[in-house]
Structures are given as structure tokens and as C-alpha cells.
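Only one protein chain is missing; all other protein chains are in place.
Chains here go by letter, A, B and C, matching the order in which they are written, and residues are numbered from 1 within each.
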Amino acid sequence: MWQNLPLFPDSASTLAGQVDGIYLFSVAIALIFSALIAVMVITLAIKYRRRHPDQIGSEEHPPEILELVWSVVPLGIMLVMFFWGARVFVTARTVPANAVEYHAVAKRWMWKFQHPSGAREINELHVPVGQTIVMKMTSEDVIHDFFVPAFRTKYDIVPGRYTTVWFQATKVGEYHLFCAEYCGAEHSRMGGRVVVMSPRDYEEWLTHGNAGVAPAASGAELFGTLACNTCHKSDSAARAPKLDGAYGTQVTMVDGTTAKFDDDYIRESILNPQAKVVSGFQPIMPTFKGQISEDQLLQLITYVKSLSGPGK
Amino acid sequence: MSTASSAPARNYLNSSYGLWSWLTTKDHKRIGILYAITITVFFAIGGLMATLIRLELATPAGDLLQPDTYNRVFTMHGILMVFFFLVPSIPATLGNFLLPLMLGAKDVAFPKLNLASWYCLVAGGALTLWALIHGGVDTGWTFYTPYSSSYSNTWVNVTGIGVFIAGFSSILTGVNFIATIHRMRAPGMTWFRMPLFVWAHYATALIQVLGTPVIAITLLLLVLERTFHIGIFDPTLGGDPVLFQHLFWFYSHPAVYIMILPSMGVVSEIIAAFTRKRVFGYRFIAFSSLGIAILGFLVWGHHLFVAGISTYSALVFSVLSMLVAVPSAIKVFNWSATLYKASVSWETPMLYALGFIGLFTIGGLTGVMLATLGIDLHVTDTYFVIAHFHYVMVGGAIMGYLGGLHFWWPKITGRMYPVFWSKLAALLVFVGFNLTFFPQFILGYMGMPRRYHAYPPEFQVLNVMSSAGATVLAVGYMLPLIYLAWSMRYGRKAPENPWGAVGLEWETSSPPPPENFVHTPVVTGEAYDYTKKVYAFPTQEAELV
Amino acid sequence: MSAHISSVKLYIAIFLALMVGTALTVAAAFIDMGALNNVVAMGIAAIKATLVVLFFMHVRYSSRLTSMIVGAAVLFLALLFGLTLMDNFTRPADFVDHTLFDTPPASSTAVTGEH
Partner (left out) sequence: MSSTDHTGDLSAAHAGAAHAALPRLEHHFDSYEQQRETASLGMWLFIGQEMLFFGGLFTAYIIFRHLFPDAFAAASHHLDIRLGSFNTVVLIGSSLTMALAVRAAQLGRQKVCGWFLIATMVLGVTFLGVKAIEYHAKYVENHIPGVTQFHWEENFHGKQIPQNQARIFYGLYFAMTGLHALHMIVGIGILLWLLYWVRRGRFTPDNYNYVEGVGLYWHFVDIIWIFLFPLLYLIGRH
């Protein structure tokens, strides 16, 4: 039991070193200042202890300039901490361009993951080492939080919206996955494992019964079964806008406003088509709300996105 | 400082008898006592919950309590400790008792409101306890939506209303204090002659009056959302759960300064009294209290860094959080510097004050770490946060409260408490506290999430240390309860001014008469002046006017 | 300092000014001024409120302290609005799904019927 008393969790992502860096710096600052104050208080309190019952303190005080010193010095140190911490945070919040998208749907009290290849798993996430991965996350009920201590990152998963968290694993191994936002009875058991594997092992893992259908492919299939393609055709006479090549462009609406054609826009178009009606078209698209699940929604989005070629 | 009125003089305790005289009292001193009893009850229940938490966490498996039960336990622990114990603690007990005394007033500005505020706390507390008995709440003390609004099937509404009512207790206290400080000062008591305790309470009252209403409306909206599904916090209806967090923390961050500022005021008084010296940087300490109160309203977003707010606002909230630490730093350093060439006496209250400085510094510095975005990203919602806030709230605020209680106990009850036991208790609290909560910093950085009733086995060692420390801490808290109660009957009679301290409250008898001072005092000099007499009672010494 | 007693005339004048203000807001609402509509509506409301505060509530004749309290409350209100909106207006495009389900929440049953 005692040999298990490490002070740091595993460090297995590119971010881990950066977070540990700022952490160690501020621990040092904290130690220095706590020690400074402890030593100062204790020595003064002993040195100037009361020698006889009627003794009063001297009217003498240390120089006033100290006030300035101890306002400015801590402020300066804290600004260093702020900028350093901000840099790490901005890095952690800026998804690198080469990131591969994985999906996570959280619900009480489980995690559903889907790989770009289509493989799905529950409460376990297998990822290849060295690959930059962005988790695109949403929740089916309350707020959860994707937290992998070894990766030193986390982010809340807010229902009704997509949030992301990215990481690049650097060390093969198994790590804790925790839900770090209180979500009810089984919150403490809403965990799992992240398994970081060598790319080869990962490929193998995928092919051994874990393949599944790529989300884009499932999306393509859904596009047919939900009859999207009856309106969204590639010919110009179609009743609905052409979706090929649309991703990333600015779309103009009937009321003159514009919107960026991105994931959330697609989502909105499917769930609430009347909210933004594309200029030149009638608001005839039916809503698919209630007819498709969050997973299917993600697949459709991935498919529509894929119509605009690789990358963004 | 001599005439310890030896005869059983008329005082606020013996001026009338019977439960009814207490329940209808408008004397600020008696209301202070009513509050003290009430919050002790809440502290004991909250402490009982803490005991359950630590028992459960002694082993990794969730074997003692059902997960549901555990969730209710830490929720009630947080709610009782924050809203029903720590927020009213110092202001409503010591503050109530002392503000008029320190200002040379006969009472607070609105005695009836003062009593009403106590009834609010009792009513709110009764509702909350009713909810507790009937199954409790399991949302965490933060009541986050949509869990609280749509999913929890516990007594969210009842507790919400309970906290709502208790909030009005806090507001009324704040209104009373501001009016008292503005309008009830004795002749000659200028702003910069006021004790720092009063300044701290002024700042506190500002937050109470302007912050508390926001939590009130937030809880009301939560109740409406839960009952009528109006939609503003419910994502399935188009609402925004993060809005709830904004509104909640708009109050609840400043509220942490409601908890710490009065404690800082106590520490300033204790330091002055037990160094027999004017506190270094009086004006800096006075203004830093106001600074904390105002800046404290700018930083609430640091609780939401990873909750889905924009990165831009996370940056803004982070840098603002750093700013609020500066006035705290000023205080800590000024207290320390006061010891220079002082006459330091190691009495029990001083032990608590020194303990406060140490523990608050650690708590505060870890607060700054949390405000550092790159660190919070990893440690938010882990035990690092738990450790941080217990350092400031238990190590800081409660240390201050206990220190103040020991400092003014002779004044309040007219009795002295046993020195040995009180020092032993102070030591136990300090040691037990550190043993309980220091390991939690490490646990947090290792990644143990908070609000977990079961955890991976590698976290066990540190958790066992923490649970062991909690046992020591519990003993440390129970001791004062016993010997203070004992002293009320058997303690040595206290003189007017047992510590040889300077301050208006020490110029009246112990315990004070119902009207506080037989003759209205006149103030002729600065606070904490140990070299000459600055308080006069003109009818006795008419020439001093 | 003795309490100020305003004349009945003044009160009636203020009342009339408030009536004019009310008429103006209603009228302004029917004119399309784009984003300016809000500014005008809130501007008029602010002026009306100021009139009430200054004259009906006697702040004009009260001590500075009263204005300070009103000022403090306004300041803190501004912080509440300002910093909350700062977040809401700079949120990433990640779409807040306002319409996931258009039926009353499934949660209304969850509240009572869980477990």
C-alpha cells in the first residue's frame, strides 16, 4: 500500500508536461511564500514575546515602503502565473488542425465512444499513441465532464451543445477516465479506461471485431434511408440546396443574414430546419427531431462534411 | 481597567429571564447569542455529515453508504456548512454582539430587523432540516442545472426555499450593519478611528446586501424551472444551464468573502490586542477589506473555466482573480509586520490568529493556483479544490471564529475558560486540520475527482490519512464545546478587560449592561492606542468633551 | 438636515413628464429604427426611472450617501450584466441546441418517477 504514494499521476500526453510545469512553478511560489510568512511570524512572535505583564508594544513600525513592495511583488508573480497558465490553457483549448475527430456521447452513467473508423465502444476508449485526437462531445441528459488525469485535461460536456477536448497521447498504457462533473447517483462509477496503444496494435484492435462502419458511411446510408437525397440532389433543379462543397462556406438566408456552414449549422438544419432558411429555397424541409438519435446525428453531420472533401 | 464590577451587576444576561424574554429580545447581544446557539447546531449536523464522508472514504469501495446516500450527505454538508453555519457565523454572532459596543452605540440600527433576521435563519434552517429528514437533497451545494431542475428527485424545492429564506437573514444583517456603521457611531468615532473589525464587517455587509439577492432570485428561478419548466436553464427547452452557473457564482464567489472578511477582522483585533500595538498599515487593511468586497464581484467566472464559457472570458476571469489576491496579501503581510517590536502574548486567541495566518496563506495561494488557467484545467472538480476551500474556510474562517470566540468569551459571558484545555484544543485543531486536508491537495493533483463515494485503490493511503486527521479535528472541535460550556458556570469571573486590550468593548463591564454603556462614550483618538487613553465617558469626566 | 418638502406643482409636473415618456416609448415602438429601438426604449425608461428616483424618491434632496447606495447597486448590476454577457457574446460558435426535443421535457416525469 505504501509504495503507492506517488505525488503525480502518470503523464501521458503532450499537455501533461506543460501543466506540470506551471504547477511546479506555482507550488514553488506557494512554498516560498508560506515558508516566508511562517518563519517571519514565528520568529517575530518569539523574539518579541511579552516579557512582563504590563509591557506594551513599541510604537515603532517597519518602513511604510513595505506596503508597496508586498503589493507589487505578489502582483508581478501572479501576472507571470497568469500568462504562463493562460498559454497552457489556450493551447489546451485550441484544437490542432491535424486532429482526428472521435465522438463521445455521455449519459447517466456511461460513455459511448465512436472512432473515425466507426468502431464503437462503451466506457473504454482505445486510442493510438502519437495521434492528435479531438473528442467531440455531447450529453444526453445532464452535465458530465471528460477527465483523464494522465492527459491533464478535461472539459464539461453540456447537453444541447457540442464541446471538445483534444489530446495527443505520448505513452502506451491504461489510464483512468473519470466523469468529473457531478451527475447523480452513479457519478463516481461513471468512469472507465483510456487505453493508449501503439498504432499497430490499434489497427489490429480495430480489425478484430471492432471495425464497425465509419460514421461517414453510416451517414451516407442514413441520407438514403431518411430520404434526404430526394431533395438534396446534385442537380441544379433540386428543391433543396446542394450540400457538396458547402462545408465551411457562408450561407445566405432569406432574411439576408448569413451563417457559417459548420457542424452546428448542419445540426440545426436537421433538427430545426425553419430556423434558418437558405435564400432561394422554400421552408419545406421537415424536421427530423425525435426521429434520429444523437449518434445518428453525428453520423449525418460527418457525412455532409465529407461531401466537401477531406480536411476542412 | 480596574473596576471589575464584583457585585452581580445588572447585565444583559440577568436583566430578564425566561425563554420568552430571549425569543422576543431586541438586544443585539442576546440576538448574537441566539445566533451562536443556532449555528452551533448547524455546525454539529454539518460536522456529522463530514464524519460520514470521511468514514465512507476511508476505503476505496463505496461500502458504507449507498451512492445516493453519500450524495445527499455531502450536499447537506455543503449546504449546512456554507449557508447555515459559515455565512452567518462571525457576522451574526460576534459581529452582532460587538459592532454596537465597538462603535459606542446602544444597539444596532434596526433591532427588530435583527431579531427578524434570526427568525429567517431559523425558518430557513428548519425547512432545510425538514428536507434533510425526509430524504435530503443530492444536487451538491451548487445546485447545478439541469440536474437539479430536471433530474434530481429529491427535495430541491424545499431546500432551495430554505436557503432563500436564510439568504434574507443575511441581507437583513447586512442592511443593519451598514446602517449601524453609518449612523450609530459615538461622538468622535470617525471612520478612521473605527476598529478594523468594523471595517471588515462593513465590507462584508456590502456583499451581503448586494450579492445575496442574486442567489435568492437564482434559487427562485430554479424552483420555477423545476415546477413549471419555464425553460431558461433546461437545454431540452432551449435554455442554458451555464447561465445558472453564472448567476449562482455571482453570489457564491463573493460569498466566500462574506465568510473570510469577518474572520480577517477578528484576526486584526486579536493581533492588536496581543501585541499591544497599533496594527501596521491600518488604512491599508481597512481599504483592502473594501477592495476585496468590490473586486470579489469580478471573478466569479473562475468556477466556470471548463464549464463551457468562452476562452476569452476564461482569460478575463483568470486575470481578475489574480487581482483580488493583492488585498489579501496586503493583510497577511501587515499582520505579520505588526509583530515587529511588539509585545506578543501567546494566549489562546493569539494561537488561533497565528494559525489563521498560516492556513489562510496556504489556502489563498492554492486559490491563486486554481485561478491559473493551466492548472485549473487539470485540478478543477478534484480534491485539490476541496483542499483549497477547506483551507480557507475551515483553516481560515473557522480558526478566526474560534479565535474571536476565545477572545471575547469573557466579555460575552463574564467568565474565563481554562487556559490549558483551550491551548490544547487550538493545537489539536491545527494539527488535525492539516492532517485532514493537506493530503487532499496531492489527491487532487493525482486526479481524484470530488463528489466520488468510491475511488480507485491507489488513492487510499492519502484518504486514510485524511480520515485519520478528521478524527483529530473532531476532537479539537469538541473540546471547546465542552470547556466553554463548563466555563459558563464554573469559570473564573472575568474582569472588564482581562487581556489589557484597547477597544470600547473593553470599557464596559463583563458582561455588558443591556444598554451597553452607562454613559455614551466619546472617542478622542485612534483605535489601538496603547499609549494614551482615547475613550471618555463625559458624564463621569465632563471636562473631556 | 431637514427633510425637503416638494411642492404639489412639482410632483404633478414630474407625473406629466412621466406620462409623456410613456407615450413616447409606445410611439417609438411602432417606428422601425433597427437596433436603435432598444436604445430608445431603454433610454426613455432610464430617464423616467431617474425622474422617479430624483423627485418622487427625493434623492435630489438627500445626502450623498443615498446616491452612493443607488450608485453601488447600479454598478453591481452592471457587473452582473456585463460579465455574464461577456461570456454569452463571446461563446464559441458551438451551437446551443435550442430545440432538441420540442415536447415538454421527458424530465417532467423524471422528476417524480426516477429510480
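Structure notes:
Please note the rule applied: a residue touches a chain if its C-beta (ideal position, glycine included) is under 8 Å from a C-beta of that chain, and two chains touch if they have at least 3 such contacts.
Every value quoted in this text rests on a predicted model; they were computed, and no experiment measured them.
Taking every chain of the complex into account, the chain not shown here touches A, B, C.
Contact with the omitted chain, checked across B:M184, B:L339 or B:A527, is made by B:M184. Here the missing chain is touched by one residue of A:A28, A:V100, A:A227 or A:V254, and it is A:V254. Touching residues on chain C toward the chain that is not drawn are 1-6, 8, 11-12, 14-15, 18-19, 22, 25-26, 29-32, 37, 41-42, 44-45, 48-49, 52-53, 55-57, 62-63, 65-66, 69-70, 72-74, 76-77, 80-81, 84-85, 88-89, 96, 98-99, 102, 104.
Contact between chain B and the unshown chain involves residues 100, 105-111, 113, 171, 174-176, 178-179, 182-184, 209-214, 216-218, 220-221, 224, 227-232, 237-240, 243, 246-247, 250, 515, 520.
Remark: the residues of chain A touching the chain excluded from display are 254-255, 272, 274-275, 277, 283.
Operating definition for what follows: only the chains that are shown with their structure count from here on.
Here the spacing of chain B and chain C, counted between their Cα centres, is 34 Å. Taken residue by residue, chain C touches two or more other chains at 96-101, 115, whereas all remaining positions touch fewer.
Listed for chain A are residues 159-161, 163, 185, each touching two or more other chains. The part of chain B that touches chain C in the complex is made up of residues 146, 149-153, 182, 206, 210-211, 214, 226, 229, 234-238, 240, 242-243, 246-247, 250, 297-298, 300-301, 304, 308-313, 316-317.
Of all residues in chain C, only 65, 72-73, 76, 79-80, 83-84, 86-88, 90-92, 96-101, 104-108, 110-115 touch chain B in the complex they form. Within the complex formed with chain A, the residues of chain B that make contact are 62, 67-68, 71, 138-140, 144, 146-147, 150-152, 235-236, 241-242, 275-278, 280-281, 284, 305-308, 311, 314-315, 318-319, 322-323, 325-326, 329-330, 332-334, 336-346, 354, 357-358, 361-362, 365-366, 368-369, 371-378, 380-382, 442, 445-447, 449-458, 460-462, 500, 530-531.
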